[in-house]
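The complex appears here minus one protein chain, its other protein chains still in place.
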Amino acid sequence: MKAFFQSLLRHPSGRIGAAIVLLYIIVALLSQAGLTPYDPLKQFRIERLQGATLAHWMGTDMFGRDVLSRLMIGIGQSFLVAFSSVGLAAVIGTLLGLTAAWFGHLWDGLVMRLMDVLLAFPAILLALLFIAVVGPGTFTSILAIAFVYTPIFTRVVRGPALSIKTRDFVDAARSFGSSTSYILTRHLMLNLVAPLTVQVTLALAWSLLTESGLSFLGLGTQPPNSSLGLMLADSVNLMEMAPWLLIFPALAVMLGILGFNLLGDALRDILDPRMRRVVA
Amino acid sequence: MNYLIRRLVTFPLVMFGVSVLVFVAIRLVPGDSITAMLGTEAGLLTPEQRQSLAVYFGLDQGWFSQYWRWLSGVFSGNLGISVTYGKPVLDVILERFPLTLELAVLAMVIALGIGLPLGVFAATRNEKRSDLAVRIFAMIGQSTPSFVIGLLIIFALSAGFGILPAMGQFVPFLEDPLGNLSQLILPAMTLGLSFTASVTRISRSAVLDVLGDDYVRTARAKGAPKARVIWRHALPNALIPVVTLSGVEFGYLLGGAVLVEQIFALPGLGRLVLDAILQRDYALVQGSVLFVALNFMIVNLLVDLTYVMLDPRIRLGGRA
Amino acid sequence: MTYGFTRKLLGSAAIVASILVATAAPSFAATLKMAWAQDATGLDPHKQTAFSSIRLLELIYEPLVRLDADLKTVPAIATSWSFSEDAKTLTFKLDPKAKFHNGAPVTAADVKASFTRILDQATGAAARANYLSIEAMETPDEHTIVFKLSQPDVPLLTAMGSINAAIVPASEIAAGKIGTQAVGSGPFKLEKWEPNARETLVVNSDWAGGKPGVDGIEIRVLPDENAILAALRAKQVDFALLNDPLVATLVPKVAGLTLNRKPVLAYHVLQLNPSRKPMTELKVRQAISCAIDRKDILDTALLGEGEVTGPLTMPGYRSDPSTLFCYSRDVEKAKKLMADAGYAGGFSATVIAATGEPPTAASEAQVIQSQLQEIGIKLDIKLMELNVYVDTWLKGDFDMAVALNGGRADPYSMYNRYWTKAGNLQKVANYIDDDLDSLMQKGRVETDPAKRREIFSAFDKHLAEVSPWIWLYTGYSYTAQQQNVQGYVPTPDGSLFGISKITLK
Partner (left out) sequence: MSKLLSVSGLKVGFGRGDALRPVVHGVDFDLAAGETLAIVGESGSGKSVTALSINRLVDYGGGRILDGRMDFLTAGGAVINLATASDRRMEKIRGGEIGMIFQEPMTSLNPVLTIGEQISEAFRLQRGLTGQAARAATLEALERVRIADAARRLGYYPHQLSGGMLQRVMIAMALATNPRLLIADEPTTALDVSVQAQIMALLAELRRETGTGLIFITHDMGLVAGIADRVMVMKEGQVVEQGPLDRILDHPDHPYTQHLLKAVPHFSGGRHVRRDHRRASAGETTPTLKVEGMTVRFPATAGLLRRSIGAIHAVESVDFDVMPGETLAIVGESGSGKSTTARALLGLVKPSRGTFSVLDERPANRRKPVQMVFQNPYASLNPRLDVESLLAEPVLASGERVDAAVRARMAALLERVGLPANSIRRYAHEFSGGQRQRLCIARALMVNPAVLVLDEAVSALDVSVQAKVLDLLIDLQNEMKLAYLFVSHDMAVVERIAHRVAVLYAGRIVEIGAAQAVLSSPQHAYTRRLIAAVPTMERRREIFELDTATIPTLLRPPGYEPPQDHWRVCGEDHQVRIEGDPYKDQNHVADARR
């Protein structure tokens, strides 16, 4: 693993990407531990809608809450939603993709058709259905985003799994009489780590985008806590009066996504220069 | 050829899946057409009034018979009547579809028009400064939420220059090409920008892969100049991953880009679905979602067709 | 066929097209270019209740009477009207010049047919509750209509001013084309309607109320109000209806735009649920009322765009807020009340609000949450999509709810649904006591305006006292217009009827 980190740091975009993501994770952890300049929920209504000042580096919002603290909590919330939704989608997607590739025929056809149905289904209605049935809140946005990404992960796993299945070392394992679960976990899974990690980083970038889209339509994170998407959505109507409410969250979202994309690119080059060819 | 027919067989299966999912989904969501129309005033309805409205909206039947009647209608092309538009669902959809179609096509043209040459350019200048510059641009493009770009464009144009594309209604291309383009070019750019970034990245890595293949070396051994090697030999083989990505993205775009349509106030398919949901216009929701799903499947089929066209190995199968 | 109305609706497409053919397109000397964010959801005046639908239908249909800028009843189709001494019969004299868009004169028979339709359960007209007192209708001659009432019903006259009591041609009712064919007697005719996209209205040149200043109106639906502001800046729109104070307050900053701001009857309220512990305790409700700083919410969530108000919001009956219970914040008193009620440690509850309806709902909820926190009440905010919210609201399935409820010109017709024993929305209010019910019934039958004002001011005070709900403030209705638009007079019920007086320079 040490060699992995060294090559990551040597890779030009890897360095920047890893730095940004690390910074975000630290900020997220700090905010969860409550170490923000102000209490993100505390409303100093007399000082509302102030631009950047010494007291409030990023100014205050319409309730007089400190934008910097809300940004930190927002990053924590957006990351929580991003990591859990992408994680959920990755687990389910891998399970489906792997079994579809390994057992093939009927099960493969069924899984892929189900994925077609999910992909063909407008994400907005899916999100609305979840939010309406399960009720609004962070957990629902996680479910909604996970539901949208599961088909993508299934395909990203199924492609390489199909090609690894034909490799000699899988035949060798079958010739020893290794159990299917052994082959699936040790042989197929381990060799899927590379394309999966790359897809996870890219999906994390995408989930930040989707979360902000959902919040813009009012289907995402619930006030008074904040996520990057919600802060963006709320800032829209105040764009002319308080531009900083739009600028800082927008920059934060862009930087976050940039970090994930750079990291994803670097991982792709480092982990599997060859595997890229295999990815369907 | 039979590869295609086998694909077509899966169509009804998927469409059936989508139809069941949308039928159940919209009914599971609390609040029915009556509350959507009357809002809090619905509380004033007496039981008889509520029953007569239920008949008007067709909510009185059990789910199964509603589904069965709607499905049998679908086969004969009658997707039912939209309550809010007072018109057959199919007419409403076909009225809104040209805008979304044109927006999707324009966005794709922009994305492929800029993304592909840029990607190829970056691949040939591998690891030089210009390659890095292109990749950073691509990264920025992909990192900005489309609705932020849209809002900034509108704000800049209207506040800065006081000019703005005609908003609200769709100016068909045939009637007034200039008006149409001025209306759609900005939303298409907003949609296209992030996709341009992914096309650039995918085509760059695809071309890089292909340049390492043996037949490119053979082409050079034949004395083929640099440009010919790229455009005649490398690009056709590098197109396949780009086609895959464009297919999936085009399928999404055909479903209507809700956010961009909302900001630029364009009556497209995306907003049609959203408004139909908000107004609990069941027939319209089911019809439009089915239409979007059909589009998605057709686009997937087109992508497979282009595979077959691009790659003779798939078209002709094994050894002659 | 499940969709019983298929035949009827199928016909509509043809008809809408036929309108196009029928009215040869006159050359538009001046067309008013308008924009709003929410589009009408239907054309049937008796059935539609949404604000956005009523704004459109006010221009096409006409009720018997209308309310002017200070909510006084003024003639519309009827030129004069009078109550009998025992206030049990109400007679209207119709304007002989009044004609429908299809040329047919408006007769008493049409009025009778319209009200029969409203009262018929099969129509499903939500506003039927306001006209239950009509027992019989007589048409002595073509231009006189007499309503026989089961009991004196003063509010009926103001209720006659609502579009839900619009007069439609009897022939159209018979043909069953009300919901699809917009044949009214109002200042404008509906030429073309693309729902959620665009409406085109043409002037009704032989309108009884005189010729409108413009030849036609082109209304565009721009869902995002920032887009409306941008369209105003780019001079693509002459006149626009705005809903969100955050956007409206930007209009005056733009050269060439003027903002019309008019207080409306609709009231912002924090509805408590007295059927749920601990809101069953009067002291707890009063503590909440005292802990809420209404001006602070108004200033923060609506940027001060509104006026603090008691339950009654119409000019005639509005009480001075300072005379109402705990209308100036008193946290100490609130804490004492909480302690007396045995909730010194506070409690936790959820508050529901609809996203975007009104646009300021989420902000109001957050300010309320921060204010109630000071007396130990921990609020969890649940934002819901509008229809999910309405469904939950109608079931009364909430601890608290941030709401914007519609106001009426008459106190009785405004609150009889909540605060009378037989009110249809009792299961939403979840509170009734004898004083409220008796005051309401007295107010209904009292014909003398001075006495009526006394009854309802007592009603106002009592409601604020028992505070089943915490009344906050009334907002403004906003319209923005370019320099070349003149003659528009806004009205408190947010009606756009004033457009009929607009002229374009």
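Labels for the chains are A, B and C, by order of writing; each one numbers its residues from 1.
In this section, contacts are C-beta pairs under 8 Å (C-beta built on N, C-alpha and C of every residue); 3 or more make two chains touch, one makes a residue touch a chain.
Here the structure is a predicted model, which is why all the values come from computation and not from measurement.
Contacts of the undisplayed chain with visible chains (whole complex): A, B.
Residue in contact with the omitted chain (choice from B:201, B:233 or B:280): B:233. Of the listed positions B:50, B:69 or B:220, the one in contact with the omitted chain in the full complex is B:220. Contact between chain B and the unshown chain involves residues 2, 5-6, 213-215, 217-226, 232-233, 236-237, 310-313, 316, 318-320. Although one chain is not displayed, chain A still touches it through residues 167-169, 171-179, 182, 186-187, 190-191, 193.
Note that only the chains that are shown with their structure count from here on.
Viewed as a network of touching protein chains, the structure reduces to a complete graph with every chain in contact with every other. Taking the mean Cα position of each chain as its centre, A sits at the greatest distance from chain C.
Counting C-beta pairs in contact, the chain pair with the highest total is B-C.
The centroid of the Cα atoms in chain A and the matching centroid in chain B are 22 Å apart. Centre to centre, using the average C-alpha position, chain A and chain C are separated by 44 Å. Among the residues of chain A, those in touch with two or more other chains are 128, 132, 236, 239-240. Under the contact definition stated at the top, the residues of chain B that touch 2 or more other chains are 29-30, 151, 155, 159, 262. Note for the complex: chain C touches chain B at residues 2-6, 9-10, 12-13, 16, 35, 41-43, 47-50, 121-129, 179-180, 194-198, 220-224, 226-227, 229-231, 233-236, 385-388, 390-394, 403, 405-406, 417, 424-425, 427-428.
Here chain B touches chain C in the complex through residues 29-32, 35-46, 48-50, 52-53, 55-56, 58, 61, 65-66, 69, 80-81, 84-88, 91, 95, 151, 154-155, 157-159, 162-164, 166-170, 262-265, 267, 271-272, 275, 278-280, 283, going by the rule given at the top. Residues 10, 13-14, 17-18, 21-22, 25-26, 28-30, 132, 135, 139-140, 142-148, 151, 155, 159, 201, 205, 209, 244, 248, 251, 255-256, 258-259, 262, 270, 273-274, 277, 285, 289, 292-293, 296-297, 300 of chain B touch chain A in their complex.
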